[in-house]
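Okay, so here's the structure we're looking at.
Yeah, one chain of the complex is gone here, protein chain that is, but the others are all in their spots.
Note that the chains take the letters A, B and C in the order they are written out, and that residue 1 is the start of every chain.
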Amino acid sequence: MSSSFGQILKVTTFGESHGKGIGVVVDGYPAGISLKADDIQAQLDRRRPGQSSLTTDRGEADRVTILSGVEHGRTLGIPIALFVANKDQRPGDYQSLREVPRPSHADYTYQVKYGTRSSSGGGRASARETIARVAAGAVAEKMIRHIAGMDIVAWVSSVGPLDVPAFDWTQVSRADVDRHPVRCPHAETADAMAGMILEAKDQGNSLGGIITCVCRNIPAGLGEPVFDKMEALLAHAMLSIPATKGFEIGSGFGGTRMRGSEHNDPFIRKGDRLGTETNNSGGVQGGITNGEPVVFRVAFKPVATIGLEQHTVGFDGKATVLKAKGRHDPCVLPRAVPIVEGMTALVLGDMLLLQKMRETAQDAIR
Amino acid sequence: MSSSFGQILKVTTFGESHGKGIGVVVDGYPAGISLKADDIQAQLDRRRPGQSSLTTDRGEADRVTILSGVEHGRTLGIPIALFVANKDQRPGDYQSLREVPRPSHADYTYQVKYGTRSSSGGGRASARETIARVAAGAVAEKMIRHIAGMDIVAWVSSVGPLDVPAFDWTQVSRADVDRHPVRCPHAETADAMAGMILEAKDQGNSLGGIITCVCRNIPAGLGEPVFDKMEALLAHAMLSIPATKGFEIGSGFGGTRMRGSEHNDPFIRKGDRLGTETNNSGGVQGGITNGEPVVFRVAFKPVATIGLEQHTVGFDGKATVLKAKGRHDPCVLPRAVPIVEGMTALVLGDMLLLQKMRETAQDAIR
Amino acid sequence: MSSSFGQILKVTTFGESHGKGIGVVVDGYPAGISLKADDIQAQLDRRRPGQSSLTTDRGEADRVTILSGVEHGRTLGIPIALFVANKDQRPGDYQSLREVPRPSHADYTYQVKYGTRSSSGGGRASARETIARVAAGAVAEKMIRHIAGMDIVAWVSSVGPLDVPAFDWTQVSRADVDRHPVRCPHAETADAMAGMILEAKDQGNSLGGIITCVCRNIPAGLGEPVFDKMEALLAHAMLSIPATKGFEIGSGFGGTRMRGSEHNDPFIRKGDRLGTETNNSGGVQGGITNGEPVVFRVAFKPVATIGLEQHTVGFDGKATVLKAKGRHDPCVLPRAVPIVEGMTALVLGDMLLLQKMRETAQDAIR
Partner (left out) sequence: MSSSFGQILKVTTFGESHGKGIGVVVDGYPAGISLKADDIQAQLDRRRPGQSSLTTDRGEADRVTILSGVEHGRTLGIPIALFVANKDQRPGDYQSLREVPRPSHADYTYQVKYGTRSSSGGGRASARETIARVAAGAVAEKMIRHIAGMDIVAWVSSVGPLDVPAFDWTQVSRADVDRHPVRCPHAETADAMAGMILEAKDQGNSLGGIITCVCRNIPAGLGEPVFDKMEALLAHAMLSIPATKGFEIGSGFGGTRMRGSEHNDPFIRKGDRLGTETNNSGGVQGGITNGEPVVFRVAFKPVATIGLEQHTVGFDGKATVLKAKGRHDPCVLPRAVPIVEGMTALVLGDMLLLQKMRETAQDAIR
């Protein structure tokens, strides 16, 4: 059970859906940064259930408390602990899980791995676990914005078979993304996506989709080859989010169909630095950022918990029919946007600190 | 510069293309396992340049030496160090790199990150670095085969726009894969791929593609949520391989277009354990293996170094035309197969040891 | 700021004396172990201030709450988070610290390191931080007792110049140790120590001393050479406790005066295993436990905060006289006993899990 992430900027999360709450400890964070609960709450509100008709009906306020590490509104350089209490539990909802593992959920694998499992099924395999990621990510984001002016914006680029058409995202902001509750900045597509999600909700079915994330003002030089290349850490971070099935950066899977002569990004002069004409690389070369925007996409499978009847077998191997009774999201994509942003901020923050350290050491030598 | 990978089974690599050689230290490996240089050489031979007309003409024997950790043909439980000497350097090949960074290569980012770079360009951003991955992977593979009978087979499933048609891979072996130098087990497609690669070679151009990897006999219970989920570690491992741009497990990006009712894998009885009817999950649920084959795909971009002229700018920002003179692979896919297998073995080995530890502790309690 | 300790059994602590409380996350702990708040509270009560006339008068209940990881009284294999709220703050006590760093305290070094510090002085350099160590240690102790029957007992063996005479500690228990509030199991010496501590308290002065710790039923084979030798990890753990200045195992510094022929521990048969006749090694050979009791001693300096006037300088470099007004322990030794035990349990627990993993892997091969 690895509940820590990051090398220098290290987060450790805890909590399950049926315990007292969800928390996270952020260690290695510099002193002197202004930090208030509201800075964190803003992203938690974008993640919380019940924020629109597109999500689960469960309403949870998910208010964050800063337990340590901050005094007079500034960080002290010591661990910052954040906590969000659990509410609104309906134990009955999960009764049937005792005997029948939900298909494509973690009930079965947790039972095999730990020889036991929590009454809510897969313990930490709960959407609530992502609260800690969003909270820690918001803290990391303050730092990378302060120190380097970095900017991260993610949005829903596909829901089921509906794709956003190509558009110029160079200026897209979170405000643009939040204009529609589906969190797709292309209004027309957003409406169609919302319709499809509501239809799935009515049918007791669910949908998957793709989130695109763009990181701007990323200084060149971030990423630690050979094993902690920027794209490797981002892939690790993204595939650790529940329900994800794929990651691609820059040209991604589509780029495999191009020839080198088309795919290569020629260098051009951009002010006092080198930039590239195209960005098939997605902002990384040799695992290190090159100063161009870091662009990647994350695939989310359709939510495993559905209201429709499923023919499956119980832990005892006997055939049965399962029908979820709880209140669940028909499509996690809109709420997953701040999770993708949060995990991205953790990776960028960690890599920024490591590179700052290297640059300082190297400057001291010359 | 993070040159270590793994938590319990920890590998640390070193070496660059223009130093004395490439090496790796494998720490945390159990004692008592039979290990000979030949066990490792077999996979290195599948990776080495010059093995067929489809690869670079540079011929390097890449013979491995075991420097430590093995006595009388058995491991001692102490670090195993492996070394492969460098040969066949042609310093002149890289002369032009001093002034002009190669597009989509790591020359520029290494220079920015370290304030210097090796004469071969991006230092560790060399294909030779992957020798260490293959060697360490072969060592890991011996262990996971011994202890748990695990079996890993990867193959080239796409080259440029050419895809292998759907086929039953349940019995596919490395021998099947190696029947054709392109390392695609579907003969007809393999021939077409080879033709396309030779054509790109003639043109001084390059091709990308996709490698599919299947892991069989994987015990249920492997993977350490929430941050070290099996798919997260595999994604990390794969995206740390040079030239990769994407990773997907199970249904992957395609699965985002399905509904939950289609995508869910219902449980069925398989002997004395539960299995699933379909495997859209790709062998993992909640980040933990479920006993089904682990199946994933890795996207490789077309090789950045091409013989065609490229219009770009030098480090000084002045426009220039670059034309690579060295001998380079037109398509790395055939040689990347053992690299994908090796990195997979490292992840599976690490996760196996961690879960063995947990099971033993949990058994001791009951 | 490294707030994590341990490789497999990993604890992460947070909290400072003037925040909301002190907490710890225990990750990597096996599932299925019975765990109640009372198991932890017992050791916290031995650490809490105000427990006897020998300690500070500050009374703090220090009740622990289990925030996560346990359901129906058993661990789930997921992170266990523990929290102890802060109380009884008297902000005025620390007012003078703003301008004058306390001699031999952490006010100055925290200010230099972080460019800021908490209003209580050295932020995490507070005795309250050790609550997290005791709580986590109690959790670890449950495991090592369950799995291997390990037993850890520490006691105060010196206070200032007063030393416990040599005695047979083979059967000494925590009950024996707790018979006297000074936590020295030798009654006569304990009385003298208490007298000396009360005298120092009256004088506004403070005392140091030594804690001896004995670990029994430690299986042979624990410790991970070459860098994580058992004694290296214990030394790390002990010297991370506030106010410690030294560590010695087995014969320690005294053993440097012996000849090899006297110092060596000859092997003898003990039942079905080998044991040693003497134990100058302190239970470890080559960094690995040999089945004999692990015995070590930890030096604690006299408490830095004293009521007597001290001539020193302020942050501005100007001479001043400092006189502490708060309520402080004249001697931390009695309360430090459970801290030493707790940190020992964390090391032993981590090493036990690692060795169980190795044995299982090695058994699987044969």
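By our rule, a residue touches a chain if its C-beta (ideal position, glycine included) is under 8 Å from a C-beta of that chain, and two chains touch if they have at least 3 such contacts.
Keep in mind that this is a model prediction, so the values were computed, not measured.
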Which of B:118, B:157, B:189 or B:212 contacts the chain that the document leaves out: B:118
Of B:77, B:293 or B:317, the residue in touch with the unshown chain: B:77
Residues belonging to subunit C that touch the chain removed from view: 1-5, 7, 13, 101, 103-106, 108-110, 112-115, 122, 124-125, 129, 158, 160-161, 200, 205-210, 220-221, 223-229, 231-240, 242, 244-253, 255-269, 274, 276, 280-282, 284-291, 299-306, 308, 310-313, 315, 317, 355, 358-359, 362, 366
Absent chain, residues of subunit B that touch it: 1-4, 10, 12-16, 18-23, 25, 27-28, 31-32, 65-71, 74, 76-81, 83, 113-119, 123-124
Positions on subunit A where the hidden chain makes contact: 7-8, 30-33, 77, 143, 146-148, 353-354, 356-362, 364-366
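Criterion: only the chains that are shown with their structure count from here on.
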Angular offset of subunit A relative to subunit B [C-alpha, multiple of 5 degrees]: 180
Distance-to-centre winner among chains (Cα means, whole assembly as reference): A
Distance from subunit C to subunit B - Cα centre to Cα centre, in angstrom: 45
Cα-centroid distance, subunit A relative to subunit B, in whole angstrom: 26
Subunit A-subunit C separation of Cα centroids, rounded to whole Å: 39
Residue list for subunit A, restricted to those that touch at least two other chains: 1-4, 13, 113-115, 124
